[in-house]
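A single protein chain has been omitted from the complex, and every remaining protein chain is retained in its original position.
This part shows subunit A:
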Amino acid sequence: MFEPCFNQYHIMRTIIDHTTKDTLRVASGFTVLKMCSLALFPPPLPSGQTTLCESNNELLSGTTTEDRLKLESSPLSLFFPRESLKLHCRTESSSKAAFLDHSETLWMRSAAAWRDGGFTGLLDEITNSNAEVPKWLSVSSGCTLALLRWFSSFHGSLFPHLTMSSEDMLAEFSQVLNWSDCVVRAFAWHPHTDKFAVALLDDSIKIYNPKSATTPTLKHRLQRSVAAVQWKPLCATALAVACQNCLLVWHVDPCSLSTRPSSGCAQVLSHPGHSPITSIAWSPSGSLLVSASPMDTAMMVWDVASESGVPLQRVGGGGVTFLSWSPDGSHVLASTPSALFRVWETRMWTCERWPCVKGRCQSGCWSPDGSRLLFTVQGETVIYALTFTDTPAGVTTCTSKGPQAAAVVADLSETTFNTPDGDIIVGGEIQSLAWDPTGERLAVLLKGDPQAADRPAIIAVFKTRSNPIFELLPCGFVQGEPGAEPRLMQFHPNFRHGALLTVCWSSGRITHMPFYFLSAGVPHFGLSGSPSLPRPQERPADFANQSLFTELMS
């Protein structure tokens, strides 16, 4: 069942500080006993049962019918059936051939090709219309084109993702599981209030606010293939949307009664070569926005109000796929399509390079105090942790004194559970991570295998504690209706009674799962209105013997 083995994880770390000193520090790897974390979890629910909430330190479940009733009573639980969305089938490349007027002159066609396809398009056009142009021109352009293609294929063999279409690229690097087939493509809670934005398959964005009757629908000509949305912190109106060709920042007045804000409310931010955008992150202070594109080796730092962007370029990686800004604003995680990720320090914008052994960094999340980074690597079934100690206060030269090596904190390799419905295999590669704002629950979305019925995608929830030492404890699996697999998850940024996990399912349903607990770190004052379920006291003793990971104090 388990594979008892010793596995060596070599994580090397290089810090390259460009200006102050060119040191190269390489920390050696270390050996970890492979621990199968999932074996300690309670088994998954039988079919027909769905997870409702956590209370009294255990996950409660209900049957589907009960669940339905509960869902319908809750105003924020939404259901977007696939049929209700009006999908427009647009394939520009295929329709172009049907409409292109071939009786145009060569000049016109060349100009059109230059506009649509750039230099290669122009060469292609000249080569194809060899009846009209001089022979030497068509031959030479053909040769140039062949040379360019050879070079780009060489470049593409270095970075295979460059040959993908932009839709494929978005699907590949998105944090959403199976993005291209997803009804809900992106989801974002507002950082301060109870409203959220939902990006749907038909490229519209809806904003739901429990305090307001209107649900504005945002549509824009350029808003296509939304990969991520995020609200600006310390602001009530601004919503950044990562689109296929540009970045949109909507300003949606919460007091407005309009259900269709005009496209004049959106700022368009674009930079040549910076598309498609797969990830965006606002700084927690709300002043800057970073965006990433796998096609662009530079990460853009936008000053949104003045619509100016600063590209931060570093050699290596071939693009940037995923960004995550630490909650204290001091670091930004930027992963690349190759086996390398960077941690930027945001004061002077210098970065540390972290080469991985196996694959690219798929996902990552920061602890609430910004001192610890958890990340997962494609092709591996473990969660790594990096610990950042604060720089000494008041030091003006900012060289971040980071950790030397990443530690494995959890191993989520495949584990078989015997349930009444047969064996279920849980585990494998990790799609995304989410840590709740109190730092007490960690949700892990496991990819599963879409082909095999007994390997569902599932969300595993850990209990975490960072004081006095970092600990991981099992909590349980979150499951939805039969046949629905989780695609996307996010924690509510300020849920009063613990943590609230919002999950978007493949059926188009959005559900919210509360985890009721008393947070140890946050002082409790003025808890007005008791939660609907009895709020239990935490019982840490139960799982003390089952601790999955405990940081060793040195």
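A few points about this structure:
The rule we apply is simple: a residue touches a chain if its C-beta (ideal position, glycine included) is under 8 Å from a C-beta of that chain, and two chains touch if they have at least 3 such contacts; residues count from 1.
The criterion applied here is as follows: contacts and distances are computed from a predicted model.
This figure omits one chain of the complex; the name its UniProt record holds, of "3-isopropylmalate dehydratase", "WD repeat-containing protein 18", "Vacuolar fusion protein MON1 homolog" or "Nucleoporin NDC1", is "Nucleoporin NDC1".
Considering the whole complex, the residue from A:108, A:234 or A:469 that touches the absent chain is A:234.
Checked against the full complex, the one of A:348, A:405, A:425 or A:518 touching the unshown chain is A:348. When you scan A:259, A:308 or A:389 for touch with the missing chain, the hit is A:308. The chain not shown here is touched by just one of A:62, A:142, A:286 or A:370, and that residue is A:286. By the touch definition given at the top, subunit A reaches the unshown chain through residues 18-19, 190, 192-193, 234-237, 254-255, 285-288, 301, 303-308, 310-313, 347-350, 393-396.
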